[in-house]
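Below: the structure, in structure tokens.
For this view, one protein chain was removed and the others were kept in their places.
Every chain is named by a letter (A and B) in the order it is written, and numbering of its residues begins at 1.
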Amino acid sequence: MTKRSASGLSRRGILAAPLVLGMPSVIGRAFAQTEPLRFGVADPLTGPSAIFGLDQMQAVRWAVEDINSAGGVHGRKLEAIIVDHQAKPDVGIAVVTRLLQVDKVPTFITAFSNVVKAVAPIANREKALMLSVGANSPDIKNLGDYVYTTFPLADVDMRALGSWLYKSQNKRRAAVLYVNHETGTEGAKVFSAAFKEAGGEVVLNESYEEQRSDFTGLVLKVRAANPDIVHIHSVISDFTAIVAQMRQLGLNTQVTSFQTAFNPKMIQELGKASEGIIVTAMAPSAEDNANVPKYLERWQAAYKREPIGLPYTQYFHDAPYILAALFKHVLDQKQAVTGENLRKALLAIKTFDLPLTNRITFNDDHTVNAPTYFWQVKDGKFQVVGKL
Amino acid sequence: MDLTLDLAAQLTWTGLASSSSYCLFALAFALVLKVNRIWNFAQAGLMVVAYFAMFIAFRWLGLSPLPGAILGAITTILAAMALEYWGFRILRQRNSSVLTFFIFTIAMSQFLIYMAELIFGTDPKTLFPSIIAPVRFVGPVVVSDWDLIALSLTVTLVGALWLFLRKTREGKALIAVSDEPDLAEMYGMNKDRAYLVSMALAAILMSAGMYLIGTKAAIFPSTPLSQFMIFAVIATIIGGIGNIFAAGIAGIFLALLQSYSILVIASKWQILLLYILIFVVIILFPQGVKLKLGKRGPARKAGQLPPADDVAEKAS
Partner (left out) sequence: MIEFLLTLAILAGINVLLACGFNLILGYGGLVSVAQPVFYAIGAYSSALLSMKLGLPVPLAMVLGALIAAIASFGLSLPSLRVSGDYLVIASMGFQLGIIHIINNVEFTGAASGLSGIVSAIESPWRSQIYAGTIIAICAVTILAIRWLVTGPYGRAITAMRNDEEVFASLGRDAVHIKVTLFAVGSGIAGLAGGLYAHYFLFLTPDQYGIFSSATLLTMVVVGGAATVRGPVLGAIFLTVLPEAIRFLNLPIAVMAPLQGVIFTGLVILFLFVKPEGLFGSKSGGGLDAWQSRAMSSSMRKGAK
């Protein structure tokens, strides 16, 4: 991982590098007009969450390359300034402050609920358009005028999962385990509510601390509660440990989780024990989107594997396309490229057709809707088993 | 939740097996505290060294378990001895304060964690690609290969440590030095050598513990500091500072307590219980804690030499 990133992502140079290859066809314009259109990207590239962040940045990089080699926006290139927030709020505040005040970007993309909440006040104050991509917390819709999410919030997929399990899978008794931080607590809350509303019973609701490795007591408690479904809302390493310890203690109940478990490494570590696990995804599968197979081939060609957290990377990949459309709108109107104008453009356009996530429409409450897909591990691979 | 007999049996067996690494970490911590008189928070850093040395051995060099684990242990022993020789020894000579030791050991752990992140990346890693061990039923109880390995490894190491400390000359010297460093030196025992030996022993215990952890779950470079260390510290305190094997038993007790108490308390409050335990044990029973040190003659601060007049007193 380090090898790749060390050569891959430098603070700003790297995205500019491919720009040189596809030099603008319309060179004759004034300097100001050939200057790249810059935007910020803040994501965890180190720390425990970097496992997602690094693949998400690869997706952004490819998208920017593609947009630029297709001519950019009115001949102007996009340039992403990537910064590392380590999924820590205080670091997020520091790096986003720099993005907006030193690098002077009018807009930026970020993810991870706790950081999104921490930096939202800065975006509102600086009037910079902030796109949250892949933060799960349902609170995000209340964070202010300049904060939008391009990614359906946790209430969408966890709601869908709760009722789908009851109605289509005939599950009646759920045990809910979740990691005690932002994403875990919020996700578990929404899931439990939805499952109960559909008519099911939540027979166990337990949290645990991050980075724990022994779950014996927890697993035995699950066994005693005798559920017919176990939903685990977790970060990645604890998910595999819980499932491994469940299976080894002879507990073969159906397990469900959300998009962070959408991870080829999880299948490798669990081997056969991963069979049957169901995870949600809010990005379209190959059946519904013709570009997804090509995108997956690109990963195979570059890294010989699938991306970690595929659905998240799809949304990250498409975020620069949204920004490109906004930049274009602002330039067409001969306006200055500011956060204020980009926000107005977003409200004016509202609906975007995107390469990997199909059509997205921003609601008045700053969120978007999307169907939820259910994927199941079968023969060592994720396969789509349902959609709601 | 009802506690059936089957459930209790399973909880005890699996809890005991998973407590083994906590027992080893607690032993290592208590040993260094007793002999070297240092609250060695750098233990988390050494655990990181052990883990990634084994990671290289298994994943990069493709070694089989035994040679890989031995390579890991040797690397950790060297690192631990280097820490004593170039770190603790110098601070000790300078009569450094408790806080200096605290900052040094914590900073050392963080330094090694950051180094590991720099070299290996920050994603969670297991020692082998799969973390699933074969299982069998013994009566109603599920017994996995991992449980058997963990228990036999721990029993062997604890037994060996006990024999070493009680039966060998080197081991007896350790105890003598920990009881009366200066007196022991007058009788021709080499204090510095004893400090190095105890670090090496602690390194072996840590490596074994990390091997067990890494064959069961994925860990981040920061996990030893954020999770395992605090357990070792609490176990050492409950074991009554100065009693190595009691700390090991306290480690097992704490792990079992966590397994059982989940039946009564939501797991998120369990950790609070541990923190309260630290605070209460130290504040309410400082005499209990101190007596243990008192028995060893004039109490000194960890890592501090007694003033010269103390030594003279004792010698006379």
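Here is the rule we use: contacts are C-beta pairs under 8 Å (C-beta built on N, C-alpha and C of every residue); 3 or more make two chains touch, one makes a residue touch a chain.
Everything numeric here is computed off the predicted structure, so don't read it as measured data.
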- Item | Which displayed chains the unshown chain touches | A, B
- Contacting the left-out chain in the complete assembly, out of B:12, B:110 or B:243: B:110
- Item | chain B residues that touch the omitted chain in the full complex | 39, 90-91, 94-100, 102-104, 106-108, 110-111, 113-115, 117-118, 122, 230, 233, 237, 268-269, 271-272, 275-279, 282-283, 286, 289-290, 293-294, 298-302, 304, 306-307, 310
- Query: When the complex is taken as a whole, what residues of chain A touch the one chain not shown?
  - Reply: 1-2, 5-13, 45-47, 50, 54, 82-84, 86, 88-91, 93-94, 97-98, 101-102, 113-114, 117-118, 120-121, 125, 137, 139, 143, 180-182, 184-186
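Methods note: only the chains that are shown with their structure count from here on.
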- Task: Using mean C-alpha positions as chain centres, tell me how far chain A is from chain B in Å, no decimals.
- Result: 39
- Query: If you look only at chain A, which of its residues touch chain B in the complex?
  - Reply: 1-2, 5, 46-48, 50-51, 180, 206-209, 211-214, 216-218, 220-221, 223-225, 236-238, 240-241, 244, 247-250, 268-273
- Message: Could you list, by residue number, the parts of chain B that touch chain A in their complex?
- Response: 1-2, 4, 7, 10-11, 14-15, 18, 117-124, 126, 129-133, 135, 137, 142, 144, 146, 213, 216-220, 222-223, 226-227, 255, 258-263, 266-268, 271
